[in-house]
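Complex shown without one protein chain; remaining protein chains in place.
Think of it as A, B and C in the order they're written, each chain with its own count starting at 1.
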Amino acid sequence: MTSNLRVTIWNEFRHEREMKEVAEIYPDGIHNTLAKVLGEAGGMEVRTATLDEPEHGLPADVLDSTDVLLWWGHAAHDEVKDEVVARVQQRVLDGMGLIVLHSGHFSKIFRRLMGTSCDLKWRETNDHERLWVVAPGHPITEGLGEYIDIAHEEMYGEHFDIPAPDTLVLVSWFSGGEIFRSGCCFNRGRGKIFYFRPGHETLPTYHHTQVQRVIINATRWAAPTPGAARVFGNVKALEPGH
Amino acid sequence: MTSNLRVTIWNEFRHEREMKEVAEIYPDGIHNTLAKVLGEAGGMEVRTATLDEPEHGLPADVLDSTDVLLWWGHAAHDEVKDEVVARVQQRVLDGMGLIVLHSGHFSKIFRRLMGTSCDLKWRETNDHERLWVVAPGHPITEGLGEYIDIAHEEMYGEHFDIPAPDTLVLVSWFSGGEIFRSGCCFNRGRGKIFYFRPGHETLPTYHHTQVQRVIINATRWAAPTPGAARVFGNVKALEPGH
Amino acid sequence: MTSNLRVTIWNEFRHEREMKEVAEIYPDGIHNTLAKVLGEAGGMEVRTATLDEPEHGLPADVLDSTDVLLWWGHAAHDEVKDEVVARVQQRVLDGMGLIVLHSGHFSKIFRRLMGTSCDLKWRETNDHERLWVVAPGHPITEGLGEYIDIAHEEMYGEHFDIPAPDTLVLVSWFSGGEIFRSGCCFNRGRGKIFYFRPGHETLPTYHHTQVQRVIINATRWAAPTPGAARVFGNVKALEPGH
Partner (left out) sequence: MTSNLRVTIWNEFRHEREMKEVAEIYPDGIHNTLAKVLGEAGGMEVRTATLDEPEHGLPADVLDSTDVLLWWGHAAHDEVKDEVVARVQQRVLDGMGLIVLHSGHFSKIFRRLMGTSCDLKWRETNDHERLWVVAPGHPITEGLGEYIDIAHEEMYGEHFDIPAPDTLVLVSWFSGGEIFRSGCCFNRGRGKIFYFRPGHETLPTYHHTQVQRVIINATRWAAPTPGAARVFGNVKALEPGH
């Protein structure tokens, strides 16, 4: 019997409470929209956590019992406490999966795991976005066609200051003239990380079924592997006789 | 309900019939030893195919109903017909997984998929081999410790003339002074390929439980993803209005 | 004193002789246009070779004295003899650089070195192409801005059936809605390979100074390194006492 994947969805959860146009699209917050999507996908136990909860909803016991963490943040990256960031980083290196969404590119945790600025270009004028699959055998593309069309989205453009992804899965085309590496897999320590670009808060992107499909696939892909132990420190040599 | 993975194990199957020392270790052939291992692992339907069968046991209908193909060959690579090689290559690009074992590095199918000579160094004096995990979160390392020890194996040494693997999972240490990239993942088309070094025919390597563990893990990892369609050829532009 | 880089530019050279519209753009053939560009860049001795010469202009002594080979072909890939292809492949593995241009994606030599179909989408309706730099520190981007604009080009779209590049340098945006991995570095054996997308024969792309800049940069980048020897075959173990 396979046990359920334990998923925690973290959301800054400020825009939804402060901006009417966002609240109309995500009345219970982006986290609860995604929680419903993942819950219905099957095989997952889903919790949520938000910035303004104690320890941002991510005390050690929550992280220790999380297999995959999703992260959406935008306006308050600086308010996330460094000790929580350090804790999340350690959990990723120990094997927890991490899905970073949209403006989460500028979150402390993503920048710390990447080692780069994670800066990019942007334009808030509702471009047409088309996300092309460039790694068609990758598990994150399960059930997709050759691309995903999103009629209106914020544009993110290159240069995106990240390390070259271990696997590049999706590249976006924007009607205004830009491209962007929109679906990027990284391995850090024993953890799997997926950055997924779409999801501007004033647009109904997380109600798009193919966007949901990618998030479901990525969450499953990022599940920890009960794999090889990592051993560090001072060690002895191979015994003679071997 | 998840359907079974359809696995075909291909073996040259000459050494076992011609060399007593090999027959004693693998009385029914390497393919049947591995078939038993994978069959008992669960979730797989396992068939075998060998060089001296018609079409080497790999007619179109067998390949078309194979999700993952394992390949062991050594002394008769040249006898494998080019049309069968082309068929296997096409199936890999279409999504079939391929596990290439030991001296299969010099098989026509592996060389064709790599585009390089796949040459290497070797020494048949039973070195001690230790395979170190360098990608500890990778699914192929599930259930392993930090390394696998094999008391006696043929040595393969660098330089191994392959493209840089998409993921390097295992690196071997040999008592005689060499190292080797022994567990290498490649993506080609929609297919996943894993090269796994150990398995000299005069040694009981495929009876080693951790070697078996890697082969089981790799077979599962290489399962096709029902992923994004690959569309080629002449196409129209995006409709105006989008 | 640094000696000159010995460059050979190979061109199918049929369109220019058979199609008036092509001849008007490249009256002496694409190869001579590029030869002039590279010759004026400095530090290179440039020769040309074409399909209809004996051995396609690539006998062993020419290849043996070539540091970097450029390749443009389109309509007659099948007429290139297999023994010449094998010779070029061997030279690449031994360290010769190879720059594959535009429709050369379907050449025998590129397909053989890649191990995949190298198929793609295309549309001959003069899209606007914008090539974005995604690896801004790479030597091939020297002297470029953040992108290259080409007012009219044939479209090539994903999926492009190649192995994931060792380094992805340029990604194209097309006005018709597609993206394409247009500047791709591969290492095979000791050789460096660069695929560069633009260059449809009916358009003046190779007169574009920034396209020329990329070809100059790539030719220099692909120069052989007098690097570590590659040793293969049966070897002895490390001497005791070490």
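Just so we're on the same page, contacts are C-beta pairs under 8 Å (C-beta built on N, C-alpha and C of every residue); 3 or more make two chains touch, one makes a residue touch a chain.
Every value quoted in this text rests on a predicted model; they were computed, and no experiment measured them.
Engineer: Touch partners of the unshown chain, restricted to the chains that are shown, please.
Structural biologist: Across the whole assembly, the hidden chain touches A, B, C.
Engineer: Out of C:Gly57, C:Gly104, C:Gly157 or C:Gly189, which touches the unshown chain?
Structural biologist: C:Gly189
Engineer: Just to verify: which one of B:Leu113, B:Ala135 or B:Ile216 makes contact with the chain not shown?
Structural biologist: If we include the chain that is not displayed, B:Ala135 is the one touching it.
Engineer: Please pick, from A:Asp127, A:Glu153 or A:Glu201, the residue that touches the omitted chain in the full complex.
Structural biologist: Result: among the candidates, A:Asp127 touches the missing chain.
Engineer: Touching the missing chain, which residues of chain C?
Structural biologist: Residue positions of chain C that touch the missing chain: 95, 128, 130, 133, 135-139, 141-146, 149, 151, 166-167, 175, 187, 189-192, 224-231, 238, 242.
Engineer: Which chain B residues would touch the chain omitted from the figure, given the whole complex?
Structural biologist: 130, 132-136, 146, 157-160, 164, 167-168, 171-174, 177-179, 181
Engineer: Over the whole complex, note the residues of chain A touching the chain we left out.
Structural biologist: Contact residues on chain A toward the absent chain are 89, 93, 112-117, 119-125, 127, 155, 157, 159, 161, 163-164, 166, 175-178, 186-189, 228, 230-238, 242.
Keep in mind that, in the parts below, only the chains that are shown with their structure count from here on.
Engineer: Between chain A and chain C, what's the gap in Å when you average each chain's C-alpha atoms?
Structural biologist: 37
Engineer: Per the centroid of Cα atoms for each chain, what is the distance between chain B and chain C, given in Å?
Structural biologist: Chain centres of chain B and chain C, defined by C-alpha means, are spaced 32 Å apart.
Engineer: If you look at chain A, which of its residues touch at least two other chains?
Structural biologist: 130, 133, 135-136, 146, 167
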